[in-house]
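What you see is the complex with one protein chain gone and the rest in place.
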Amino acid sequence: MTVDEPTNADEVSSEIHMDPDVVLDVKGLKTNFYTYEGVVKALDGITFTLKRGDTLALVGETGCGKSVTAKSIMRLVDSPGKIEAGEILFLDEKEDGEDVAKDLLKISEDEMRKIRGNKIAIVFQDPATYPNPVFRIGDQISEVINLHQDLSLEILQDKIAQLEDALRHAEGETLDSIQQRLDELSKQLDNPPKPSDSEARKAAKKKAIEMLNLVRMPSAAEIANQYPHELSGGMRQRALIAMSLSCNPQILIADEATTALDVTVQAQVLGLLNDLKSELDASIIIITHDLGVVAETCTQVAVMYAGVVVEYTNTDELFSDPIHPYTSGLLEAIPKITVKVEKLTQIKGTVPNLISPPSGCRFHPRCEFATQQCSKERPPREEIKPGHWIECWHPQGSLSGRKK
Amino acid sequence: MKLRDYIIRRLLLAIPVIIGVLAITFVLSYVVGDPITLYTTERTRPEAIPGIRAEHGLNQPLYIQFFYYLRDLISGNWGYSRTARMDVTSAIAVKLPATIELALVAMIFAVIVGIPLGIISATKKDKIADHITRVVALAGVSMPIFWFALILKYVFFYQFFTWGLPFLPEGGRYSYEYISYTPITNFLLIDSIATGNFILFFDALVHLVLPGFALGYLTLAIITRMMRSSMLEVLKEDYITLARSKGLRERVVIYKHALRNAMIPTVTVIGLAFGGLMTGAVLTESIFSWPGLGRWSTRAILTSDIPSINAFTLIVAFIFVGANLIVDLVYGTLDPRIRYG
Partner (left out) sequence: MTETDTWGTAVSGQTVVEETPLALNIFAIMQFVVALIGIGGGISALLASYNLYAAETVALVTFLGVMIIIFLPMVIVGYLLIRVALAVRTFESWSFPWVIYGNLIMAGLAILAGGLVPFISIANIVMICLLFVPVIKEHWWEIFKEDMGPRSKETKYSLYLIRRSPLVVAGVIIIAAYVFMVFFAPFITPYGPTERNWSQTLRPPSAEHLWGTDQNGGDVFSMVIWATQIDLKIAVTVVAVALIMGSFIGASAGYFGGALDEVVMRITDVFFAFPGLILAMAIVAALGQRNLDNISIALMLVWWPTYARLVRGQVLIEREKLYVEAARSVGASDMRILVFHILPNTIQPVIVQATLDMGGVLLTAAGLSFIGFGAEAGTAEWGLMISQGQTHFMDYWVTFYPGMAILLCALSFNLVGDGVRDILDPKLRRR
């Protein structure tokens, strides 16, 4: 949409090398929004990695750019927004085992469309406004299935199964004709014929119901025939999750998917996501502002502040040794049930205006350890401990006192 | 099932409206002129007047007269039309199809051209196609329809004629000087096909071009504008982002996901447009010498021909209420929230 298309897609992808463990590698992503009041520099060089089988949390306050990141990965950024720079490397796993690494920002729109909903899927925040109100749930799910998947093999297998069933109850002449038909069909197993439209639709519908069952939707078959407004919020969110998982994507992005739900439903949905991850061999990016969710369900965390990833490591490490002052500030702000205090700790100040963001390190106006250097230069991204990256001039935590 | 309940409810709501319409036409027929004039002339002797009043029930209290009025309506006795010089019911049988045929042609034209135009305008917002469409639509909404009809007649009949180009007819439904026509349903297009008279069919079609275009242009403009604005609103909705995130082609996103939702308010506008078509008919029929309801009604009102006025007002109101009812039903089909909500 907003990125120019290359002349030769093959040329581009063959040059990219990715660690086979890594499914998504975002490097230096910059996205701007051109508005009446000025240019909003929403993302200023985001870098993080998603390994296969991980659940990565993208944590931050409202307005730090989490959703923009998700949309940028999917290349769904609409004007007045524009992805300015960066690389989003994705390891596209083909069915024949030949994995191809692609830079999502450089491939053509056609190729991107094949990836959307298919290899990378996204679940959005508000189940009230996201499903299309005039179409049935089942139809909306089967739409994705029909779009990306070739169900010829399954349809054929279905037919064979039905015939085998009939075979058991048949006799005489019908037995022979059924056997004949069965042999014919079995020969086609290597190269199944293209199904008719109605066959494809029915198969997709069946698959859709399977998906609804997978997300533990009660009475899935009935729900599939209903319209979005007839379902409760939690059910709608499950339906949306079913929609996004229906093509067995490699990456699922959950953009504040549980924020609009009750706490109990939230717990169920998160549990569901984790179970599905292993069942479907997917990797998940969870976008949230809730540290509780992070602690419970995620393996890796990237902490975002004002369009920058300030800290990136695995969950245990983050909670036990937060190094960036912002992270430690966040963790300190969580009230502890065992300690009695007069006043809750806060991080002083407010989120900056991204039209004229602070110079140098974007956190420096609110940071108690800030120095002159912080306001002048943006700190580089470095691996300060093994598997633990930050962008800071004055790292704290276990490394405090170590001045740069 | 909720759909049936919805239909029944809409029908019931229409009843008080119809009663109100009948009451108003009844009252108006009184106010326009004392009905006694229907039965007297200047030469009637004054002494005979009370007798005439009693004979036609004009001395009864108003609500009884209203009852007679309703009874006459239902029994098909709609009176005699001075302007048409025949019974009102016969006049309607001839003139109503003429107007309906014209209105349908205009409406079909407006819908077929207007909806795609609105979609294009919305999807190519702020580009040349959009600007041109908006100007065209805006002109349509700002233009006096009768003037537009005259201009069309001037250019396509008169000027083409003087320039030696093939010209469109000045008026009338068909070239009665050359073609004979025995009416069956009074719908020229239907009758001509039914009798296999294809010359008449094409002739009638040619005669429909100018009046149909003149009448339909305003409706086209309204539909285009509505389609554009509702399309723009829908395209901002979250479910469109979701559709795109599924990997659907932009074409599918627009024509399947967006259009279905954008049609909902547009359908309402189409229903209202029927009223506009009736109004337009009143204004344009005389320009094209179209023997329909519009021309009849203008003459009737100018000469205080009460039975004709009543009939016309009732028909228009019924058409309008009927059209809105159909629109509401279609609306219920398009938007499941109305049906099952």
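By letter and in written order, the chains are A and B; residue numbering begins at 1 in each of them.
Quick note on the criterion: a contact is a pair of C-beta atoms (placed from the backbone, for glycine too) under 8 Å apart; a residue touches a chain by one contact, two chains touch by 3 or more.
From a predicted model like this one, the values you see are computed outputs, not experimental measurements.
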From B:168, B:200, B:240 or B:287, residue that would touch the chain that is not displayed: B:287
Absent-chain contact - pick from B:16, B:46 or B:76: B:16
For chain B, the residues touching the chain missing from this view: 16-17, 20-21, 24, 28, 31-32, 138-139, 141-148, 150-151, 153-154, 158, 233, 236, 275-276, 278-279, 282-283, 286-287, 297-298, 301-302, 304, 309, 312-313, 316-317, 320-321
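Note that only the chains that are shown with their structure count from here on.
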Residue numbers on chain B that touch chain A, as the complex places them: 237-239, 241-249, 257, 260-261, 334-337, 340-341
Interface residues, chain A side, partner chain B - complex: 74, 76, 113-118, 121-122, 124, 126, 129-135, 143-144, 147-148, 227, 229-230, 240, 243
